[in-house]
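With one protein chain removed, the remaining protein chains of the complex are shown where they sit.
Take a look at chain A:
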Amino acid sequence: MMGLRARLVAAFAAVALLASAITAGIAYWLVRLAMLERVQNAVVNDVRTTLNQTVPTQLPNMMLTADLLQPISTALARQPGRRSWVLGDQPGGWATSGAKFPSHMRIPPKLIAAVRGEGRHDELARPLRGQQIYFQRITYRGVPYLVVGTPVYLPTTSGRTASPIEAYVIASLSRERDDLDRMATSVAVGGGAAVLVALLLALLAARSVLRPVRRLAAAAQGLGAGDLHGRVEVRGRDELARLARIFNSSAEALEASVTELREMERSARRFVADVSHELRTPLTAMTAVTDALEEEATGSAATAANLVAEETRRLRTLIGHLLEISRFDAGAAALVLDDVDVPQLIRQSLRLRDWQEKVETDLAPQLRARVDPRRFDMILANLVGNALKHGEPPVTVRLRRSYVPDGPGIRLRVFDSGPGIPKEIRKHVFDRFYKADAARTRSEGSGLGLAIARANAELHGGELYLLDTDTGTAFELWLPDIPAETA
């Protein structure tokens, strides 16, 4: 596929070439025609005039001899570049003006036949006041010649009558050929120049077409990359200007709706953040008293108290997660980094939740890394919690130092031996509030756990992803090495 520029240039060049070729061709052809016409007329007239002057009015009643024919021939070849033969028809054969006939420059037999009236050769004839003069162009050894042949007429009382004498003149056309050659050369040079000019014009035109196209392309690219403010300058009233106008109005509409959507999303998120924040104060009070409630309620009230305590804990998790995710949304989440012994951190995290018996660990020893311990713990707790809840034992936590392909860092894998996550919902596991089972209206968790875990990984500059496994579920966390601040 050629570029627009190349296509424009090619089209311009083709048009220029064709136009100059046609023009030059026609001009050349006309000039050549006129030139040949002129030469033919000149030669024919010359031959006629010379014959009238040199042929005696009365031929002797005797044999036509070379002596008689020679002067006529000489007169006919007077002009440079011409040769001539004069022949006389004798009862004993042809008398010639001297030179051997036909000479090495062959006079076409057709012309001779025409002169002698053998057959009709009208295409060679030029009738002139009752006299027939024939001519034909030939090329001999690369040089063009005009061959003129005519019977010699004698004046009689009833006009002119044909005599047994024939005259032939060969006129060289080399000068004319040279002139035409020169002309062809100048036409070619002129045509070449025209093509060059056309190419230049094509480039200019391409530039003027391509510049707005390029600007449009850049603006469209910017639009794709999220720069919704990008507009293009509208110049002139052509199709490109119209295109630019359409682009601008589309971009404007896009920007307006995207801005509106963003504003809606922002206010929705702000709403979530505000609501969660507001809920925390009563939750603080509830959390403070549920322990007492649980410990002191007896009888049927104990059941109620346990329920309240349990639900308060769940509410705390949910609101904690909502606040956490709204911090990410607001871009306010910050890392509190510390240099930690990661296997120790993992063991502590498991022990804190009484998971150390349920989880198998395969941890590279003495692996130190710079992480946010709280966030790392959240990720691990979420992954292991999910594996214990939805998977089947054994649940394994594996920690390794990582070098490739993502770069130096740590790699943590949590995998179970359960049935695994169905393929069709794998890509949704990190979505917020995504429920694998639509019938399950209420889950144990907040529905935000994996979304937060992934956001936490990304806050570290790392990644959290679901591995493509045939059995079981395996999540992998990769965190890059974070250099200590040079404070």
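Structure notes:
The rule is simple: a contact is a pair of C-beta atoms (placed from the backbone, for glycine too) under 8 Å apart; a residue touches a chain by one contact, two chains touch by 3 or more; residues count from 1.
Just so it is clear, contacts and distances are computed from a predicted model.
One subunit of the complex is not drawn; among "Two-component system response regulator AfsQ1", "Protein pafC", "Lipoprotein LipO" or "ABC transporter substrate-binding protein", its UniProt record names it "Two-component system response regulator AfsQ1".
Here the missing chain is touched by one residue of A:Arg280, A:Arg314, A:Lys358 or A:Arg413, and it is A:Arg280.
Across the entire complex, the residue among A:Glu252, A:Asp339, A:Glu392 or A:Glu458 in touch with the chain not shown is A:Asp339. Of the options A:Pro373, A:Gly418, A:Gly447 or A:Gly461, the residue whose C-beta touches the omitted chain is A:Pro373. Against the chain not displayed here, chain A makes contact via residues 277, 280-289, 291-292, 316, 323, 327, 332-334, 336-341, 345, 348-349, 352, 368, 370, 373-374, 377, 484.
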